[in-house]
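Excluded from the complex is one protein chain; the other protein chains are retained at their positions.
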Amino acid sequence: MSAAAPAAGGINARYGVSARRRRTDVAMRGVLLAGTAIALVPLLLIIYYLLHKGLSSMTSGGFFTSDPTGASAGFFGGAQKIGGIKSALLGTVEIVLIASAIAVPIGIGVALWLVEYGRNSVYANIIRFFVDVLTGVPSIVFGLFIYIVLIVGTGSTYAGWKGSVTLSLLMLPIVIRSAEVVLSLVPGALRESALALGAPRWRVIFKVVLPTAASGMVTGVLLAVARAAGETAPLLFTAGVTNVTTLNPTHYQNSLPLQIYNDFIAGTTQNFNRAWGAALTLVLLILIVNLSARFISSRSRLG
Amino acid sequence: MAVASAPAGARSILERPPAARLPDRILRYGLLGLSSLILVLIVFFFVRLISEAHPAFSHFGLFGFTFGQNWNVEASQFHALPLVEGTIVTSAVALIIGVPVAVAAALFIVELCPRRLSQPLAILVDLLAAVPSVVYGLWGFFFLVPKLHGIETDVARALKWIPFIGGSSITTTGPNLFITGLVLAIMILPIVCAISREVISRVPTDHKEAALGLGATRWEMIRLAVLPYSRVGIVSGAMLGLGRAIGETIAAVFLLGDASRIPQHLFGQGYSLAAVIANEFGEAQGLHRSALFAAGLVLFVFTLLVNGAARGIVARSSRTSRVPAGGAGGGGASAAAAVGA
Partner (left out) sequence: MTADRTTPSSVDVSPDDTADGTERTRAAQPVPSAGPAPAPAPVSSSAGHALRLEQLRAFYGDAEQVKGIDLDFNAGEVTAIIGPSGCGKSTMVRCINRMHEEIPGAHAEGRVLLDGENLYGPTVDLVAVRRAIGMVFQKPNPFPTMSIFDNVAAGLKLSGARGGGLREKVEGALRGASLWEEVKDRLSEPGIGLSGGQQQRLCIARSLAVEPEVLLMDEPCSALDPIATLKIEELIEELKQRVTIVIVTHNMQQAARVADRTAFMLTGDLVEVGQTSDIFTNPRDSRTEEYVTGKFG
């Protein structure tokens, strides 16, 4: 017989998927799609709301060039000026810069030791364990610690730099962890060929390892910075509350998160509006840092 | 045949002069010193915290403080149970809502969506991490609270036969435990999703092809090959998110109100360990202040337990099932760093 008829029933009938399985497949795929959509909805809502409420306040005159006056508008009728957010913006920039200046060298140094010297020794693993523990500390507890040590302990008062120290405690484990990951991605062969050329260890580190890992580490640092810039709790009891712009970190310093918080507590519409403007500013700031980190990371030579 | 030899007394060229070894030594021991300093700092950190919290613990007893029912500032009664329960409730809501959504999104992004969309979608979800908690608090208070008020009342009435969730006499009055949990869910979404994505993408193609080769539909393949393999990593990601939710302060301050009673129902007010510290520390004295430190310590112990459990799960599963948990560990670290955990 040489008829070319397909076997009875065809493959769909012999091996096909039951309607029930088909339905489950479609349904679950729908569920996963829905989950993704749900995950994105808050982002869109927040962006919309931020723009909607914050843009007008941000673009009003003097928003970035005047300090908060400390007055709450509207209580006594009339146009009492509540001012802008100059001190908060500058304060955030300075506080975060100083915090980075502390956390970055120390963090990279520790990561360097862990990868180059400590490696898998018991001591190194102990340090890694404790750094891990530090990662889990709630941010407000850092504030408590600095308060006790640097304010009560020294009998002195709030200061911008103390806020910076608190933030650096927060940033440290992030910097250490991401730097460690990046440094351990540097191929061993690279180090070995440099050493084989007769270069001393420190030169290999500074001329080969660090430059190779540089963009990855910058990414990690920027992400830590983005995180620190948005934190409120650690600054609550360390940096002090003030309205005036001061570039001197030994004074009380204002910051964007604290400004938003205080405006919320103030409770009047105008304060709320300013809070939204400040919120939009803060988010834009963090976004810029975040996107720069991504950009740098995409051009990294490693992993 | 005379072999050339160095003049007597001179050093061989193979030996480095002691001075040249100095920078290496400095670097090595300098960095070691730095790392040890960190160790000392962390230890000092805990010692100090414990000593500050000690008066409260000794006054009320360790268990009395943590599990006592009354947090009353005026009466100088500081027992943390209402705070603990508030923390648990909000974190539980955050997990229950946040983790499934995060995992679903991760599965979709890695397994289902068209290749070109994967990266943009992932970035969008990660952007949620760029929003600082104070902004979440603002948004939750001004946008979510009024929007959900009606729905919450309806749900409470419809489910009145479930204790804690329903009750016909409930009046929801704005900020409450549920909304806090909801916002916390949004806040932990990026972390859990990033880690889940990382782990899911490490499932070897082999296993996925084996499942498909058996005649599995797409979803069945995910169920057979992807989920069992990445289960461990996903759980550890969820625990990382949990740790974050537990310690979140400012959003809780905005959204919880400050009723330091035992939480009566989901849509009512409550308090959390972190929020109480933020709210009351400014003017706290003496025993009150010590109690707040104690609350901070309890908070911290919670996160420690959660993180430790996560690590334990990862370690135990990698011993028994030989599913490489390196995906959970290493991948988790870089993914977590990416969202600034």
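Per-chain residue numbering starts at 1, and chain names A and B are given in the order in which the chains are listed.
Convention: a residue touches a chain if its C-beta (ideal position, glycine included) is under 8 Å from a C-beta of that chain, and two chains touch if they have at least 3 such contacts.
Note that the structure is a prediction, hence the values are computed from the model and not measured.
Novice: Which shown chains does the hidden chain touch?
Specialist: A, B
Novice: Just one of B:Gly30, B:Gly61, B:Gly215 or B:Gly286 touches the chain that is missing; which is it?
Specialist: Of all options in B:Gly30, B:Gly61, B:Gly215 or B:Gly286, contact with the hidden chain holds for B:Gly215.
Novice: Can you name the residues of chain A that touch the chain not displayed here?
Specialist: Counting only chain A, the missing chain is touched by 1-7, 10-12, 14-18, 21.
Novice: For review purposes, identify every residue of chain B that touches the missing chain, sorted by number.
Specialist: Residues of chain B in touch with the missing chain: 115, 204, 206-207, 209-217, 220, 224-225, 228-229, 231, 321-323.
By definition in this document, only the chains that are shown with their structure count from here on.
Novice: List the residues on chain A that touch chain B in their complex, please.
Specialist: These residues of chain A touch chain B: 15, 17, 21-22, 24-25, 28-29, 31-36, 38-40, 42-43, 45-46, 49-50, 53, 106, 109-110, 112-114, 116-118, 126-127, 130-141, 144-145, 148-149, 172, 174, 177-178, 181, 200-202, 205, 220, 223-224, 226-227, 229-233, 236-237, 257, 260-261, 264, 272, 275-276, 279, 282-283, 286-287, 290, 294.
Novice: Spell out the part of chain B that touches chain A in their complex, as residue ranges.
Specialist: Chain B reaches chain A through residues 16, 20-21, 23-24, 26-28, 30-32, 34-35, 38-39, 42-43, 45, 48-49, 52, 100-105, 107-109, 112-113, 121, 123-125, 127-128, 130-139, 141-143, 186, 189, 193, 215, 217-220, 222, 243, 246-250, 254, 274, 277-278, 281-282, 292-293, 296, 299-300, 303-304, 306-307, 330, 333-334, 336-341.
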